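A protein chain is absent from this complex, but the other protein chains hold their places.
Take a look at chain A:
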Amino acid sequence: MDSEEEMYDESEEEEVSDDDHNMVMEPEVSSTTATYDSQDETYPHEVLSPEMIVQHMIDCIKDVNTIVELPATITRILLNHFKWDKEKLIEKYYDGDQEKLFAEAHIISPSRRGQASGSSNQVSVSSTTRSTRSRAAATGRSADCEICFSTLPTTVMTGLECGHLFCEQCWSMYLTSKILHEGISETISCPAHVCGILVDDATVMRLVRDQRVRLKYQHLITNSFVECNRLLRWCPAADCGRAIRVNYVDSKPVTCTCGHRFCFSCAESWHDPVKCFWLKKWVKKCDDDSETSNWIAANTKECPKCQVTIEKDGGCNHMICRNQSCKADFCWVCLGPWEPHGSSWAALQRYLHYCNRYMNHMQSLKFEHKLYAKIKAKMEEMQKHNMSWIEVQFLKKAVDVLCQCRQTLMFTYVFAFYLKKNNQSIIFEDNQRDLEQATEQLSEYLERDITSDILIDIKQKVQDKFRYCDTRRSVLLAHVHEGYEKELWEYQGSL
C-alpha cells in the first residue's frame, strides 16, 4: 500500500488514474499542490484489510510472547488490559507485582495454575481440559452443574483455571448468549458467583460450535482490538471494514483503499486548514444550535428601532413593535440596513454567517456526485465531436478540483469563526473570498455553461478557472500553515 500511495501522491491526486496526462499538461498545478497533498506521504500509514487486522493482532501477541513467554490466549487478555500498549505491558510485567497484575486483568496467574491442577507447570491451551480431568478424577465420577442443576459425569464438565465446573452444554449456551445477545467478547467472565476470571478465546472456540456465533466472536475481538489500540483506527466510510495503522498518532490525513480520506486523530473528513479541536467544538455547536438558529433565521427579525426580536405570526407586513417604549412602525420585508448591536444578537448573526456558508459548501459537496454523472455524459458527447479521450479529461479534473476547493472552503469557515481579527486574518479572509469567488465561477461553468456548443471556448474557460482555483487553494492552505508554524493566529473562545 505504501508504495502505491507514494506513486499517487507525486501526481497530486489519489483517485484518478489519468493523472499522468495532467502531469504533462499542467506541470504548474501539480507542483504547487504537491506540497499540501503530500502530507499523506510525510505521515506514513498502512491500510489493513480485515484479514490483515487479525494477522496484525496475532503478530502483536507473538511479539510480546517472545519476551514474556506466556500462552497466547493469556497474552491477548493482558494486552487488551493494557489497551494493546506492548511497552506498558512489558514494563508492568517485569517491574511490578505480577500476581497483582494478573488479578487486575482477571486471569489466574500461570504460576498458580500448576498447583491448582496438581500437574507440572505446563501451560498450554489444552491444559484447561487436562486440569479439569485431573481434578475430576480426584473428586469422583459425577458432579452437579450449577446452571442446569443436573448431576453429570465429570467428563462432560469443564471450566476455566478458577476451577468452577459447568457442563459443556451450559457453557456453550452461556457463551452464545453473551456473544450474540450482549455483544461482549473481552469481558465474558466465568459464570460462577463472584468469579471475575475472564474467558479466553481458546475456551470459546473449544466450547462454541455454532459457526455464526464463532464468527461474531471473532468480529467482536477484532473490533475491540482496533478500538483499544491507539495506533489503529477504523475507516469511518460506510461498510468499509478496513483499518488504518500508523506509527504515531497525529492529526494528519490518511487515505483508505476505499478512497475515503480522513483525519487520523479525529476521524472526521480531512479538514485542513482547521484543527481538530476547533472542528470538534464547531460540530458540537452546530448540533446544539442549528435547530434553534434555523428557526430564528426563518421566523424572526429584530425591530429596527429597539432591537427586540420579533416573530411574525400573521400575514400583514406592516409591523408595529409591541415594545411599549418603542412602538416603531416598520415594514417586515424592507427593514433596511440596520446595525445590529444587542451583543447576543450580533453573536448569533456572526455564527449564522459562518454556519450558512459552511452548510452551503457541505450541501454543494453532496450534490457533486450528480455533477460527476453529468460531466461523464458530456465527456462522451464531446468525444463524438472529434475530440480525443485525452482532450476531454480536463472536465473530470475540473470537478475534482471543485470538490477539493469546496471541502477546503467548508473548513475555512470553521477556522475563521474562531479566529481573532488581526492583519494575518485579513489576508486569510481575502484569500478565502478570492477562492470562494473563483470556486463559484468554476461551479457555474460546470453546471451551466457546459451546455454551450462551442467546445473549444468551454475548454479554455474551464481549464483556466480550475487551475486558478487549485493554485489559490494551495496559497490559502500554505498561508494558514505558515501561520500555525509562526503562531500568527489568535483565537476567540476558550481553548
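Worth a mention:
In this section, a residue touches a chain if its C-beta (ideal position, glycine included) is under 8 Å from a C-beta of that chain, and two chains touch if they have at least 3 such contacts; residues count from 1.
Definition applied: contacts and distances are computed from a predicted model.
Chosen from "26S proteasome complex subunit SEM1", "Ribosomal RNA small subunit methyltransferase NEP1", "Ubiquitin-conjugating enzyme E2 G2" or "S1 motif domain-containing protein", the protein name that UniProt gives for the omitted chain reads "Ubiquitin-conjugating enzyme E2 G2".
Only one of A:65, A:98, A:150 or A:441 touches the absent chain when the whole complex is considered: A:150. Screening A:102, A:174, A:217 or A:278 against the full complex identifies A:174 as the residue touching the chain left out. Across A:68, A:108 or A:192, the residue that sits in touch with the chain not pictured is A:192.
By the touch rule set out above, chain A reaches the unshown chain at residues 106, 146-150, 169-170, 173-174, 177-178, 181-182, 184, 187, 189, 191-194, 196.
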